[in-house]
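Note sheet for the following structure.
Moving on, here comes subunit A:
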Amino acid sequence: MKREIGSGPPVTALENIHLSFGGLRALQDVSVAVQPRERLAIIGPNGAGKSSLFNIISGIYTASSGVVRHKGEERPSRMKPYEVARLGIARTFQNIALFPGMSALDNIMTGRNSLMRRGILSEALQLGWARRQEIEHRRRAEEIIDFLEIPSVRRTPVGELPYGMQKRVELGRALAAEPELLLLDEPMAGMNLEEKEDMCRFILDVNEIQGTTLILVEHDMGVVMDISDRVAVFDYGRKIADAAPDDVRRDQTVIDAYLGTAHEH
Partner candidate 1 sequence: MHKCLLVALAALVLAGPVPAVAQDQSGDGAEQFIPITSYRTGPYAVGGIPFMDGFVDYLKMINARDGGIEGVRIVWEECETAYKPDRFVECYERLKNRGERGASVFNPLGTPLTYAVIDRLPADKIPLITLGYGRTDASDGRVFPYVFPLMVNYWSQNTAKIRYIASLEGGLENLDGLKIANVHHDSAYGKETAPVLAKQAERYGFEVRHFPVVHPGIDQKAVWLNVRRYRPDYVILRGWGVMNQTALKEAARVGVPADKIVGVWWSCAEQDTVPAGDAAVGYTCSTFHNNGTDFQLMQDIITHVHDAGDGTGPREAVGTGFYNRGVINAFVTVEAIRTAMGEFGARALGGEEVRWGIENMELTDADIAAAGAANLVPPISVSCADHEGGGKVLFVRWTGESFETASDWLEPDRDLVRGMIEESAAQYAAEKGITPRTCES
Partner candidate 2 sequence: MFYRETGQYKTTYAADRAIFPIRQDRIGIAILLVVAFVVIPLFANEYWLRSVLTPVLVFSLAAIGLNILTGYTGQLSLGTAAFMAVGAFAAYNLEVRVPEVPFLVSFVVAGLAAAGVGILFGLPSLRIKGFYLAVATLAAQFFIEWLFTHVGWFTNYSTSGVITAPPMTLLGYSFESAESRYLLTLCIVAGMAIMAKNMVRSELGRAWMAVRDMDVAAEAIGINLMATKLTAFAVSSFYCGVAGALWAYVYLGTVEPQAFDVLRSFEILFMVIIGGLGSILGSFLGAAFIVLLPIFIANASGLFGSALSAETIAHLEFVIFGGLIILFLVVEPLGLARLWQIVKEKLRLWPFPY
């Protein structure tokens, strides 16, 4: 299947973002944008500001200055994370942030909460729409479970699942929201080769079949170079490069700052 990267306004665009905590500057004058259906990778050493960038996009942090645009429209500066999520932006976390007391199925169903109606009395009585809604969304959740090949752990509390499985469930929870833009924070971290291959396959399928735009932070250079359309490189809170994988590989600043040095990632 041939995938076409969109050319209109970017799904999300950050313009001249600054972010500081107390005296510490986490991001300085960062601009980055991602086009529909594009696969953007963000790399850089630890502390370069990659996760901060994600947190700005998902509304967990508020930028000290700068503008975030969603499909060309400027987002209100203090948009809450749940409002961002309802724009169609879903994410995973660097250290898995599943709901450990809930089953894999419930975690994934929770991912669909933003698409569901709420009515206390109807849900309490399980009549009419509330009942139909649960069943409809359950069907979608089961599709995701099948897609991620995790039906056997459906009922298991995720706290009891092995690490690789948890990563998958977390991806499932993000996919459940049917996002336009998916932020993946180190989706391959701590996985063995086989698990990484599976994860790559899932990510590419999502992108190609559903046309979901991707931004991923990843340390595994092989994976990054293989699957991304474009790579943005960060160092000390600044973007030092933003180009196609092959160009980045040859970029002298990047080599000096990151690739060339003794980073073991």
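The candidate set was assembled so that all candidates are chains of the complex that A comes from, given by their letters.
Just so we're on the same page, a contact is a pair of C-beta atoms (placed from the backbone, for glycine too) under 8 Å apart; a residue touches a chain by one contact, two chains touch by 3 or more; residues count from 1.
Since this is a predicted model, take the numbers as computed values, not measurements.
Asks: Of the numbered candidates 1 or 2, which one touches subunit A within this complex?
Replies: Result for subunit A: touching candidate is 2.
Asks: Please give the residue numbers of subunit A that touch candidate 2 in the complex, ascending.
Replies: 58-60, 80-82, 84-86, 90-91, 93, 97-102, 106, 109-111, 113-114, 116-118, 120, 123-126, 130-131, 133-135, 138-139, 142, 173-174, 177
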